[in-house]
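Here it is, the structure, as structure tokens.
Removed from the display is one protein chain of the complex; every other protein chain stays in position.
All chains are identified by letter, namely A and B, in their written order; residue positions are counted from 1 within each chain.
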Amino acid sequence: MTPDQIIFLLCAALIVSSALMVVTTRNLVHAALWLVAALFGVAILYGLLQAGFLALVQVVVYIGAIAILFIFAVMLTRREKRDKGPQINQNWMISALLAFLTFGGLTYILSSWDGFSKTANALPTGVDTLMVLGKALVSPDAYVLPFEVASILLLAALVGAVFIASSSKE
Amino acid sequence: MSIPLSWYLILSAALFSIGLFGVLARKNAVAILLGIELMLNAVNINLVAFWRYGTGSIAGQVFAIIVFAVAAAEVAVGLALIISVYRRRSTVIADDLDLLKW
Partner (left out) sequence: MTFWNDPINLIAGWLRDVFMGWGMTAGLANVITSLIGIIVMILFAMLIAIALVWVERKVVARFQDRLGPNRIGPFGIFQPFADIVKLIIKEDITPAGADKVVFNMAPVISLASVILIWAIVPLASKIYGVDINVGVLYLVAVGSFGTLSVIMAGWASNNKYALIGAFRMVATMISYEIPMVVALMIPTIIAGTMSVKGITEAQSNLWFVILSPLGLLLFMISAIAELGRSPFDLNEAESEIVAGFHIEYSGMKFGLFYAGELLHAFTFGGFMAVLFFGGYGGFFGLEKLSAFTWLSNPFIELVVFLVKALIGYWIIMWVKYSMPRIRIDHMLTFNWKFLTPLAFVLLMMTALFDKLLAPTQFYVVGMFLSNVVLAWIVIEILRRYSKRERVEHEKNAEPVIQVAHH
């Protein structure tokens, strides 16, 4: 067992257990905090995959903004301090079956692909991934168009969210 | 570098299925959005793993960054909608929001 594999297994255990706690716990603020743990595990995984920039952007965007939005939304939409009653609706057995089937189906389909078990090649040395990523996001024959469309999407979401969430009296 | 690609793919499939269970089986609308976030993260793990184990195109990371932006936008608008619904109906249980007007 190389150290990489040990770190991956620990990380995967953290992610899967946190995700299970997210979908089963009754207290919604706890669910949001377990989501933070799962997202942090995913950030560690990006570090393992040597995408360091993505790991930090994951922490900044997901944990620093989205998780905090979730915690605020949970606090603003609760009638009393403790959540009463079950948080799972009556379809949970079919949902669990569907989830298992999805997992099994995905694994089966992927395992019949011949690149399934390949190990990674070493990254080419001397190539700065960050520079390649930066250039790809702004060069006209690479991905500048999706980049600009994403920024317009964010602008629309910003204006829309402020408008929807503002009180309707004015 | 000794981790086979299959480990990452199985992990992302598991995370996606758990998120799917969260979306289908939870009552509270905010909890459903939490499940959607898990699914988006599973997809992102897949994308970045394929970038790493692939032939050198940076498309995997670029796609992952666009997914970050889309997820942030969707969470912002979704939560704004949920808060607005809560102001009118005083409930965010998805089962009770089944009539347009009463």
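Assume a residue touches a chain if its C-beta (ideal position, glycine included) is under 8 Å from a C-beta of that chain, and two chains touch if they have at least 3 such contacts.
Bear in mind the structure is a predicted one, so any value in this text is a computation, not a measurement.
A.B. asks: Can you list the shown chains that the absent chain is in touch with?
C.D. replies: So, taking every chain into account, the missing one touches A.
A.B. asks: So which of A:15, A:44 or A:71 would be touching the chain we can't see?
C.D. replies: Selected residue, touching the omitted chain: A:71.
A.B. asks: For chain A, which residues lie in contact with the unshown chain of the complex?
C.D. replies: Against the left-out chain, chain A lists 3, 29-30, 33, 36, 52-53, 56-57, 59-60, 63-65, 67-68, 71-72, 75, 128, 130.
The definition used in the following text is that only the chains that are shown with their structure count from here on.
A.B. asks: Just give me the whole-number Å value for how far the CA centre of chain A lies from that of chain B.
C.D. replies: The answer is 6 Å.
A.B. asks: Using the touch rule from the top, collect the residues of chain B that touch chain A in their complex.
C.D. replies: The touching residues are 1-11, 13-22, 24-28, 30-31, 33-35, 37-38, 41, 44-45, 48-49, 51-53, 56, 58-59, 61-62, 64-66, 68-77, 79-84, 86-87, 90-92, 94-95.
A.B. asks: Can you list the residues on chain A that touch chain B in the complex?
C.D. replies: For this pair, the touching residues of chain A are 2, 4-5, 8, 12, 15-16, 19-20, 22-23, 28, 31-32, 35, 38-39, 42, 45-46, 48-51, 53-54, 57-58, 61-62, 65-66, 69-70, 72-74, 76-77, 79, 86-89, 91-92, 94-96, 98-100, 102-103, 106-107, 110-111, 115-122, 124, 129, 132-133, 136-137, 142-143, 146-147, 150-151, 153-154, 156-158, 160-162, 164-165, 167-168.
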